[in-house]
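The complex appears here minus one protein chain, its other protein chains still in place.
By letter and in written order, the chains are A and B; residue numbering begins at 1 in each of them.
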Amino acid sequence: MNKKMNLLIFSGEYDKALAALILANTGREMGMDVTLFFTFWGLMLVRDPDKLTLEDKTLFEQMFGLVTPQGVEDLPLSKMNLAGLGKKMLLEMMEDDKTPSLTDFLNGARKKGVKFYGCKLSVEVMGFKEEELLPEVEIITAQQYLEDAIDSQIQLFI
Amino acid sequence: MNKKMNLLIFSGEYDKALAALILANTGREMGMDVTLFFTFWGLMLVRDPDKLTLEDKTLFEQMFGLVTPQGVEDLPLSKMNLAGLGKKMLLEMMEDDKTPSLTDFLNGARKKGVKFYGCKLSVEVMGFKEEELLPEVEIITAQQYLEDAIDSQIQLFI
Partner (left out) sequence: MNKKMNLLIFSGEYDKALAALILANTGREMGMDVTLFFTFWGLMLVRDPDKLTLEDKTLFEQMFGLVTPQGVEDLPLSKMNLAGLGKKMLLEMMEDDKTPSLTDFLNGARKKGVKFYGCKLSVEVMGFKEEELLPEVEIITAQQYLEDAIDSQIQLFI
């Protein structure tokens, strides 16, 4: 049976998302089963930037949808963001080293068969519709997350 | 033997506390043994807001006790706190969805028999007295934490 890695993605930040997706891609390349469970701010990683809707949402949900990052390239750094300056610097350094972008790692994970789960409670509270998320994302409960995590050799909270 | 989950709660933030306590409650409902080890800022989650004392503390410990959040509802968000605006928005959205509050999840964990441990070193450095914490909290060392964590199927650093 394959080894399993389960990453709970709580943070909606560019650098932590990079770390998570590099691990996810590497795990799949090594033949591991990899699960990403997106909850709270982590859901920002799996919003489809072209599918924002305001329909059938409360006013707070509409505002929340508009002021939060839409799509991974829009995520801030967890530190040294400096109104985007630090992030620009990191992106330049990544480009200099010909490192793939966060979008590349995200698309790599989608193509390689990483499992994408969204947290039911978070999606409901934040008012996201399933059709606003990437098509790979399946909505599951905290219980389903734990059932998956308990059978994994590696679990991390990111 | 029951499956075990061990969560190290380092962060003293409303949203991360919600994530941790939802996992703790869910784990207990599934029949798992659940341990929460509160260290550093995580201790803010288990202060009893009615039991602040200034006695037998250094000046720094007194100041620290006064400027840090007292009780879970007082915790800030890890991001988008915006001087409390973002948190108010999240609380409104939670209420709209009839999601239980952080206090409800904390009390649920206490009633369901989640084990509450406080980090000895952190308690000493921050100058908290055991009687300032919730009565469920038992003070243990880092070694006792590791002994518990190593027998758990899930460990997360939150």
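Everything that follows uses one rule, which is that contacts are C-beta pairs under 8 Å (C-beta built on N, C-alpha and C of every residue); 3 or more make two chains touch, one makes a residue touch a chain.
Note that the structure is predicted; figures quoted are calculated from it, not measured.
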Q) Which residue from B:E29, B:D48, B:E61 or B:E92 sits in contact with the chain not drawn here? A) B:E61
Q. Residue-wise, where is chain B in contact with the chain that is not depicted?
A. 8, 10-13, 39-41, 58, 60-61, 63-64, 67-68, 121, 124-127, 141-143, 146-147, 149-150, 155-157
Q | Touching residues on chain A - with respect to the absent chain | A | 3, 5, 15-16, 18-19, 22-23, 26-27, 29-30, 32, 78-80, 89-90, 92-94, 96-97, 99, 153-158
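Operating definition for what follows: only the chains that are shown with their structure count from here on.
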Q: Averaging only over C-alpha atoms, locate the centres of chain A and chain B and give their separation in whole Å.
A: 25
